[in-house]
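Structure in structure tokens, see below.
Apart from one protein chain that is not included, each protein chain of the complex appears where it belongs.
Letters A, B, C, D and E mark the chains as written, and numbering starts fresh at 1 in each.
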Amino acid sequence: MRPSRRAADELRPVTLERGVAKHAEGSCLVKFGDTHVLCTASLEDRVPPWLRGQNRGWVTAEYGMLPRATGERMRREASAGKQSGRTQEIQRLIGRSLRAVVDLEALGENQITIDCDVIQADGGTRTASITGAWVALHDCIEWMRAREMVKKQVLKDHVAAISCGIYNGAPVLDLDYAEDSTAQTDANFVLTGKGGIVEIQGTAEGEPFSEDDLAALMGLAKAGITRLVDLQKLAIL
Amino acid sequence: MRPSRRAADELRPVTLERGVAKHAEGSCLVKFGDTHVLCTASLEDRVPPWLRGQNRGWVTAEYGMLPRATGERMRREASAGKQSGRTQEIQRLIGRSLRAVVDLEALGENQITIDCDVIQADGGTRTASITGAWVALHDCIEWMRAREMVKKQVLKDHVAAISCGIYNGAPVLDLDYAEDSTAQTDANFVLTGKGGIVEIQGTAEGEPFSEDDLAALMGLAKAGITRLVDLQKLAIL
Amino acid sequence: MRPSRRAADELRPVTLERGVAKHAEGSCLVKFGDTHVLCTASLEDRVPPWLRGQNRGWVTAEYGMLPRATGERMRREASAGKQSGRTQEIQRLIGRSLRAVVDLEALGENQITIDCDVIQADGGTRTASITGAWVALHDCIEWMRAREMVKKQVLKDHVAAISCGIYNGAPVLDLDYAEDSTAQTDANFVLTGKGGIVEIQGTAEGEPFSEDDLAALMGLAKAGITRLVDLQKLAIL
Amino acid sequence: MRPSRRAADELRPVTLERGVAKHAEGSCLVKFGDTHVLCTASLEDRVPPWLRGQNRGWVTAEYGMLPRATGERMRREASAGKQSGRTQEIQRLIGRSLRAVVDLEALGENQITIDCDVIQADGGTRTASITGAWVALHDCIEWMRAREMVKKQVLKDHVAAISCGIYNGAPVLDLDYAEDSTAQTDANFVLTGKGGIVEIQGTAEGEPFSEDDLAALMGLAKAGITRLVDLQKLAIL
Amino acid sequence: MRPSRRAADELRPVTLERGVAKHAEGSCLVKFGDTHVLCTASLEDRVPPWLRGQNRGWVTAEYGMLPRATGERMRREASAGKQSGRTQEIQRLIGRSLRAVVDLEALGENQITIDCDVIQADGGTRTASITGAWVALHDCIEWMRAREMVKKQVLKDHVAAISCGIYNGAPVLDLDYAEDSTAQTDANFVLTGKGGIVEIQGTAEGEPFSEDDLAALMGLAKAGITRLVDLQKLAIL
Partner (left out) sequence: MRPSRRAADELRPVTLERGVAKHAEGSCLVKFGDTHVLCTASLEDRVPPWLRGQNRGWVTAEYGMLPRATGERMRREASAGKQSGRTQEIQRLIGRSLRAVVDLEALGENQITIDCDVIQADGGTRTASITGAWVALHDCIEWMRAREMVKKQVLKDHVAAISCGIYNGAPVLDLDYAEDSTAQTDANFVLTGKGGIVEIQGTAEGEPFSEDDLAALMGLAKAGITRLVDLQKLAIL
């Protein structure tokens, strides 16, 4: 039995609320249960120096957590003077995941920065971030299209993410904090709408896991992401 | 005529929503119109080194802004590696303002940190922060009282803040961004429920202002803060 | 009775010594009693990036304290790797105060940086800094005028600053360290030669103060600043 | 055809040279072809603060690259003032991988730090680091055993790592830089001697990949790591 | 002919003014011509962690320059966020030089920090700093003696420093900025009152120099330092 009494293949309640940020070109408040992440998309008409003059754009991401998003207050990274290794790992993952479904040439020499700020954390902040970031990115591109800044299709597909893990010996979908902190194995899957794998990261927290375990987790993830992509489609209707 | 069509002595719609953060000992989402600040109170059973062993507590504050809280995306301070002078000025002001109404001895050797994070900015983020922070602080102290961690009265009074300014030659209350960015004079007032002055900061952006101007701004501020304190009282009913 | 046996409305002995720095385009060693600040003006023929091409200049300030300017040695900020919030607050205040009396267009595309370095501290370092900085700025502009780098009047007025506070229940002028560290209320006033208010910052250290208190402090400040402006006039004769 | 003319399932020449650092308690210079990493193990008789008093030890890792280990000189991280996100990601991976095969209780309250410094880079620095780090760690533990600092078995198994990728449409083992920089998919596998999965990280650089692709890469990785573990066994004879 | 018209073996006018800092336990404003350095000594009753419990004291130094001490304004190190390599080199030199004449055991478990802050620079700031620092250190030790904090002789000898260089082909004493910036060879000598060498640093700026050159510079330095030590003796009478 999971602490949340969910079935092994059951997502937490997921909502994707668009247009929540007055100033941003695209935004989405994504909730995976008690994990709440505000995703905003910011457009700039310039690209990083190493990309200039190539008629291509760039999509990047930054990730942060409010200090009391968590059970214990964490030190504010701005005050500590640097971003933790974990923060950098996550924001690099979000950026790579989004770029996997973007036609950077169709974007023109523009950069879109997706900020994913965790307002409240209960496990799965990186997967919620990727899932919500896609919606913010989508709306930013539509904002550009409405102004004829892009012509061709920029987004090639959906992308969404979910965690799976082995909890009390059984594979389960969408770990919350209570599960995540005690799971033997924790894996994050980033898949496209068509089911292609963009990123897979599996870690044995205690005992190593087997190929069969990996296959079981992958099976759960595929079903979960199919559901998340459906929710993205509903959200942008 | 103000850009928002408000009367000179009219506040923006103000809401104070409590209990919005699952993990914090106290929290308040404060809105002054389109300025939205999430205030959380975090309790620790230890005080800063310079205060140890004196049977007194401490209240401090930190302030931050999400990168796209503003019209143009601002660089994330965690990524820049330091907090700006403006950020430090504001968080020092919030802390001083709250401490003015706290009996630190009654708090015992505990520290309460109030995090004020601006989710969306439209002028007046520091005054909204102080006004909402008081509610989060109040709830944190009630949380302690329910656990018999404090016995005596810890909060001596309400404290709230509002900005006033001279816009198009006339004194107005509660500047929004459109006014703030062009006002000749900008003043922030922090007053207690009983009307005592905790902090006053007035700045001539262009031409110096007169004592009469100051008196007019003070008059507006007193009325505005009376209204904010009433809203605080309603919020904690 | 004040620790220094001064009358309530009595300034400490104030001196403004010009031309003390061999290399600077303007300089002033200002003394408010035992508070000694070296102010230098440095001219550059370029402005900050956000101001380029607008035919306007800029005046900015930096503030520092020698480590043993104070009773206890303070950690050197260069060694700590950052400027404290207090330092940043003060240098922003000095810059704003000076800009209030400068015609930035008449300055042309030039930047003047005023460095205020506290050689010895005994309370009131920010007010002494502003008062002395005006003299250094004046001399820098005269240096430019002698080289025909400016034609029109650049300085629109004098600006000077003084602190007042409520000490042992009574309003007093120009707090020294012994008073400042125990005063119930501490306020800094920045006024122009014509008596306009450029900046007012009042803080209740313990109990809130009243509008009457504020009026009394303002009265003291106006008299004090009139005297400081007279001393500036004498200094630049 | 691979640029190196290797077969799809062929490792680069791998060597593991022990005892190369005069001062370290364990050391290994690992070479995967032209990728050379110096791994040293340093023993301390204290653990991180959060682990004190629990009769358990800790194993951690740090990673660095000499500035001219690469084709273009990279900025020295010590001079830049911070470690890149990539560096932090890699050193966290190395630490996790090693801890997966260590009995931390059997280690007692001691910390072993493995430094992996890339002397020369040609792709696969993180996998070479993990493979060599195990040897340095092994020798450090034997150093402790010789001094009766540990009694029980501390190392539970071997751990080694290899990258695989899809290059020109075909799955290949142990990517060198020429392949890595153009591969469509890049995956790193960390497996134990018994074949358990400790960590799997797969990334689509361009097009998403399929479950079949993942299975093919996994198959290559298992064979490669079996070979690496054999080389570790030979090295510590 | 030297730019200053001094003879080859002629010092600039040197003054050593004691007791210039109200708060410090010892202080000296040293002037070598237009080079002015404020040296203060600060006493603490604790030593660095690595020295604790050994009944020995420590003497250390910090060095800084006011931003406009020089012809061109230099960036403030506190604002840049770090001390330059040059600053660190100089402060390490000052500390070593002073410790060479201090009996650290006689000092007891106390630390004296000498701050050398360059108010105005015209070449030779490090040699002026060492020469003035000795006076500040002397007075700090006398301050301790008056309070019976030290009993035995703590200062074993005088120490002073001077630069020499080869300017226009000829060896000259005490380079000012005009000479220093064009000298072929620049050497700093730190000698004790008895003539022992504490530190010698010679650098060829352009062509290498010979042993004979070094001997000539050494001869000038010895005479110069004899004169500086005489001035130190006069200063502390």
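As a working rule, a residue touches a chain if its C-beta (ideal position, glycine included) is under 8 Å from a C-beta of that chain, and two chains touch if they have at least 3 such contacts.
Here the structure is a predicted model, which means the values were calculated and not measured.
**Student:** Using the touch definition given at the top, which of the shown chains does the missing chain touch?
**Tutor:** Result: the unshown chain touches D, E.
**Student:** Based on the whole complex, identify which of D:Pro3, D:Gly19, D:Gly71 or D:Gly206 touches the chain you can't see.
**Tutor:** Of the candidates D:Pro3, D:Gly19, D:Gly71 or D:Gly206, D:Gly71 is in touch with the missing chain.
**Student:** Of the residues E:Arg18, E:Arg56, E:Arg96 or E:Arg145, I need the one that contacts the missing chain.
**Tutor:** The one listed residue touching the chain not shown is E:Arg96.
**Student:** Among D:Ile119, D:Met149, D:Ala178 or D:Leu231, which residue is in touch with the absent chain?
**Tutor:** D:Ile119
**Student:** Quick one: which of E:Arg46, E:Arg75 or E:Lys194 touches the chain that's been left out?
**Tutor:** E:Lys194
**Student:** Name, in rising order, the residues on chain D that touch the hidden chain in the full complex.
**Tutor:** These residues of chain D touch the chain that is not shown: 21-24, 27, 34, 38, 40, 42, 44, 62, 64, 66-71, 73, 76-83, 87, 113, 115, 117, 119-120, 122.
**Student:** Since one chain isn't shown, list which residues of chain E touch it in the complete complex.
**Tutor:** Counting only chain E, the missing chain is touched by 82, 85-86, 88-89, 91-92, 96, 100, 187, 191-192, 194, 196-204, 206-211, 213-214, 218.
In this text, only the chains that are shown with their structure count from here on.
**Student:** Quick one: which residues in chain C touch 2 or more of the other chains?
**Tutor:** 82-83
**Student:** Which pairs of chains touch each other?
**Tutor:** Pairs of chains that touch one another: A-B, A-D, B-C, C-E.
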